[in-house]
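Rest of the complex left out; these chains stay put.
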Amino acid sequence: MDDTLILGGETLSSRLILGSGKFADTATMIAAVKASGTGLVTVALRRFNPDQPTDDLMGPLMAIPGLKLMPNTSGARDAKEAVKAAYIARELCGSRFIKVEIHPNPHHLLPDPIETYEACRILAADDFIVMPYMPADPVLAKRLEEVGVASVMPLGAAIGTGHGMATREMIEIIIRDSHVPVIVDAGLRAPSEAAAAIEMGCAAVLVNSAVAASDHPVGMAEAFKEAVAAGWKAWCSGLMPTSETAVATSPLTSFLGS
Amino acid sequence: MAVHISLNDKNHDLPDGATVARLLAGFSPQPKGIAVVVNGGIVPKAAYETTKLTDGDQVEVLTFAGGG
């Protein structure tokens, strides 16, 4: 029951990856990150605005011992833009992790399989630890594995919907076939769903809205931490088999007959 | 004399001979955690002092924001 997760040679102590968006303020985000026990936090690039200096995000995050950053390429509409974003992000924070996220449609924010594949191919060849946000597409997962991604991150549902693991059927096939860790990214709403993902064989989950948009992000971060730990213990302990018919747990001897 | 550059898609003027370092020094408070892209190429931190900006340069200054 070793809880260690290795991604691209980097060892993570938690199977929970946390996004840093949508929090009310940086202090809450940092508190939630700490409460979650995560070792990997996603961040996004944006243009620096000299007139509206906002909180420094990287400083407090990097002050958390053992925490690694995983920049994403959000905003990129094609492979070329994503690759550019990846290099900028690496320059910015020095992390080899890159979450490739190419979603041309702002309405559903779903990933483009063609551009994602192309960007991953390029970045994996230049020493990035490539983590693609991708449709729950088993063949695409395999092709991404072949070009050297460190994990595949199929979506459970569209970002921010909280519809859970709506793509479960396909994720099961991805897990069965994959030689790299499978991480459910996007769609999860409840800690129970994170536990279910791990129970079915996912190596980790990535959540953001589920924590940031809850009533109490710090408490919710803790709930996810425990749920992921529970899911991992369950996976290691082997769930009972299901049965089409009932199976008694108590003796049924008619000991009370008249 | 001034140098007219584009900074994050907005016009921005700098004194003649200005470098990336000079551009950044003009911000208050000093930005932490940024990357600089000039005409599509990333400028390493080590080159901020030596990278001169000239008329028409497209400069992007980027930082991290919360993201999922």
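To keep things simple, chains are lettered A and B as they appear, and every chain counts its residues starting from 1.
We take it that contacts are C-beta pairs under 8 Å (C-beta built on N, C-alpha and C of every residue); 3 or more make two chains touch, one makes a residue touch a chain.
Nothing here was measured: the structure is a model prediction, and the numbers come from that model.
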Copies present in the complete complex, per labelled chain: A x4, B x4
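Everything below uses one rule, namely that only the chains that are shown with their structure count from here on.
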Chain centre separation in whole Å, for chain B relative to chain A (CA means): 33
Footprint of chain B on chain A - complex, ascending: 19-23, 26, 29, 42-50, 53-54, 56-59, 69, 71-72, 74, 84, 87-89, 91-93, 159, 186, 206, 208-209
Chain A-touching residues of chain B, taken from the complex the two chains share: 8, 26-27, 29, 31-35, 37, 40, 42, 44-45, 60-68
